[in-house]
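Take a look at the structure below.
The other protein chains are all here in position, but one chain of the complex has been omitted.
Entry: subunit A
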Amino acid sequence: MGRKLLLDKAHIEGIRYYDTYRANGGYAAAEKALKSMGPEAVVEEVKKSGLRGRGGAGFPTGLKWSFIAKPEGVPRYLVCNADESEPGTFKDRYLMEFIPHLLVEGLLISSFALGANRAYIYIRGEYAWIPDILEQAIAEAKNKGWLGKNILGTGYDLEIFVQRGAGAYICGEETALLESLEGKRGNPRIKPPFPAVKGLWGCPTVVNNVETIAAVVPIVNIGGDEYIKFGIGKSTGTKLISACGNINKPGVYEIEMNISVEEFIYSDEYCGGIKGGKRLKACIPGGSSVPVLPANLLLKTAKGETRMMTYESLNDGGFATGSMLGSGGFIVMDEDQCIVRNTLTFARFYHHESCGQCSPCREGTGWMKKVLHNIEYGKGKMSDIDLLWDIQRKIEGNTICPLGDAAAWPVAAAIRHFRDEFEWHVKHPDEALTRNFGLAHYADPLPAPAPAAV
């Protein structure tokens, strides 16, 4: 049974409310941080923990915090990125909905560490019911003296505000989020300057994901040294994974970052194996923007080692043989799934969500979608596959923000690993239209199903 740090109290009835949360050890970390540690010690503890940003990029949180500029007389801000819009990713929703006080406590500790007197939670518009839950938790915390003026008599003040987004994926990009928070169109800013120097209202700002901020609570509680023991190498602690697709038990799981991908997929504790006993075909391990991995590269790395649920292991060999842990949106596909159709679905999404500011993303995402549409609907040519490859190559790395990469990577990986499936679509346009898609055209057999329990 895996140990938990974030969801260990999620099963307790009424944990959403302050009294239950407090009665079960809530706000002890905040008390410890404010009364006995001080801001520098909190930052040091987070650095020691090796916590990496849980929003997708995996940048070391302590390091990010230490970048924040500290000019005299200028306010600093902490912004919680709750604009969770990546297809396949729904882990923050669970955390905010069921244990909102964990986020509030995390925000209190993090803001204290950064010297910020205002924190904002920017939440995606589609999570229509969650802002009320958060606002209630904030109000409860304020009533009990955890927010407002002179918290715990330490002289520290903090206010937390919840801001609802209008439902644009691009607002999950930190600088677009700041633009939106300022009331402007959610277009990404050109970096540098980075938010740590010039962020919200032109002031030093740290933008952290919900899970990252929540993870600060157990780090303060148990200490950075203990937190490290929950993972391997530079992937420390626990990670929330939102698992979906053709698995027996979709849902949000907290894993220690020391388990294998095979265990995660086939163990009864987590995904419970592939639905209907079918064979595993592919998996997108970190949300729709990361490269898809075929089954033969999913369970073993290119070096033949066991693939682990860690940042390093999933990226082993780069994109040629690896992928990314990303935001932890784990999408599993069985043998009946069509890669071309899936890729088209994602391409549609990224085309729709492109802000239109820079030309490669604005024009390229739409072009990719149209070419994919032709291939999927039996109107493609062989040259279209190379064309697709070329378009994604010209988008990747050439855009203002990572949305261009997010649009390009899935297409690149799909062609790299499943080119024969694209060719099959071109060669069999009628079947592609009316198919009950199987794997009969595959020359290489897929790995046999793993046992139900590992």
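We adopt the following convention: a residue touches a chain if its C-beta (ideal position, glycine included) is under 8 Å from a C-beta of that chain, and two chains touch if they have at least 3 such contacts; residues count from 1.
Keep this in mind: contacts and distances are computed from a predicted model.
Chosen from "Putative cytochrome c, class III family protein", "2Fe-2S iron-sulfur cluster binding domain-containing protein", "ABC transmembrane type-1 domain-containing protein" or "ABC transporter", the protein name that UniProt gives for the omitted chain reads "2Fe-2S iron-sulfur cluster binding domain-containing protein".
From the options A:K32, A:K394 or A:R416, the residue with contact to the unseen chain in the full assembly is A:K394. Across A:K35, A:K229, A:K370 or A:H428, the residue that sits in touch with the chain not pictured is A:K370. Of the candidate positions A:K4, A:H351 or A:H425, contact with the unshown chain belongs to A:H351. Contact between subunit A and the absent chain runs through residues 168, 185, 190, 192, 351-360, 362-367, 370, 387, 393-394, 397-400.
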